[in-house]
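Only one structure is covered here, and it is reproduced in the block below.
Excluded from the complex is one protein chain; the other protein chains are retained at their positions.
Moving on, here comes subunit A:
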Amino acid sequence: MGRIELDGLTRKYGDVVAVDGIDLDIADGEFLVLLGPSGCGKSTLLRLVAGLIPPTGGRVLLDGEDITHAAPARRDLAMVFQSYALYPHLTVARNIGFPLRAARLPRAQVRRRVAEVADLLELGALLDRRPRELSGGQRQRVAVGRAIIRDPRAFLMDEPLSNLDARLRQSTRAQFRTLHERLGTTVLYVTHDQVEALSLATRIAMLDGGRLEQVGTPTEIFDQPASVFVAGFLGSPPMNLLPARLENLDGRVRVRADGIEADLRPGEPDGSVEGVEARDVVFGVRPEHLRLTDGTGRAGTPVLRGVVRAVENLGAEEVAQCAVGGETVQFRGARPLGLAPGQPVQLATAPDHIHLFDRGSGRRLVWRPHPARTAPATPRA
C-alpha cells in the first residue's frame, strides 16, 4: 500500500514560499509526475514528503496515517536523487544493500536480496565496483536498485534521468515503465522534462511558483490545459499564445486579432451563442495543429495570416516562425514545408483545436451549456 495525501502542504523560506498550500491525493500504485519549470518547488515538495525538511504548514498522510513529523527513516519511502547520492566508499553491492544493513537484516538475506535486485537491473557484473568506476547510466541503475531493494510503500524520484544522454534517457524511461508495471508501487516523480512526464505518468501535477496549476492525466493536461502557463509549458514548440478579442458578431462567436480571424462555432444554429460577451482573451493553438492553406477554404475557417521569418529543421519535421500581427506564431509540419523567409503565409486550423484563456486570470475558458439553451463562454475557475 502506498497512498500519499498532501493536505495544504506549505514550505516557506523567509519570504519565499517554495511550496504553497498543495492539496494532492496520490492513489496507491499511481505514477504521479510533478512537472514544472526550474525553481517551482518540485524538489522542495518531494523533500517534504520524504521528511528531509519539515513543512511550515499542512500535513502529509501515508495510507491515512499522519507522518508530517515522522523521521525519514520511519516513513518507509525510498528516494532516488538527481545526483544519485551513491556512497563513494562502498561497492555497488554494498550501496544496494545499505538500507537493509541499516535495518539490521541478516547478512545472508541481504546478499540474496542484493543478488535479486542486481539481476533485475542487470547490475550483476558490476557488484564489486565502486561508484566512480561506473558510467552515468550504471550509477543511475544502482541508485534505483538501492531504492527498490527495500520494497518501500512509495518511490520518490527527483529528476533521476536528467544526468543521462538523450538515448539512455529514452531506454531508461521504458525501463521505469516496465518496472512500475511489475512492482506496482506508488511513484512520485519530479521532472522538468515534459516528455518524461507525458510518457511515464498516470497523472501529472503541474506546479508553478509553488502552486498546483493543474492535475490530470497526460492527455487531459496536453489537450485541455487549464491555464496559459500549462499550455505554454507543454509541446515542442509549445502552444502559440496570442492576445486576441472575443466578439459576438451577428450571432457568431469570433476571435479576432491582427492577422487572425477565427469563427469558433461554425454551423451552430443561430442563437446558440447568445449571451457571449465581448472580452479580451488569449488565443491558443498548437504548432502541429496549423496547416498551410491558400485561403480558398470554407468561409469562417480559422485563419492566421503572416510572413515567414525563419524555418528550423528538426529532422523529420520543420518549424516555421511566422510574424502574425505583432506576434510570432510557430508552425510545425512534415519536412519540407516549402517555405522561405519573407514569404507570406496563411495558416488554417480547426475550431476544435483552438484554446481560449481569460486574459486577466490566464484560466481556460470552456463552453458551458447554458440553462437557457445558450452557451456563454465563461472561465471555469
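We take it that a residue touches a chain if its C-beta (ideal position, glycine included) is under 8 Å from a C-beta of that chain, and two chains touch if they have at least 3 such contacts; residues count from 1.
What we mean here is this: contacts and distances are computed from a predicted model.
One chain of the complex is hidden; its UniProt record names it "Sugar ABC transporter permease", one of "MinD superfamily P-loop ATPase, contains an inserted ferredoxin domain", "Sugar ABC transporter permease", "3-oxoacyl-[acyl-carrier-protein] reductase" or "Anti-sigma factor".
Only one of A:G21, A:G57 or A:P72 touches the chain withheld from this view, namely A:P72.
Only one of the listed residues, A:P131, A:G145, A:P287 or A:G333, touches the absent chain: A:P131. Considering the whole complex, the residue from A:G64, A:P88 or A:P106 that touches the absent chain is A:P88.
Contact with the undisplayed chain is limited, among A:M1, A:V16, A:A102 or A:A278, to A:A102. Annotation for subunit A: contacts to the undisplayed chain at residues 47, 50-52, 71-73, 75, 77-79, 81-83, 85-89, 98-99, 102-103, 130-132, 146, 150.
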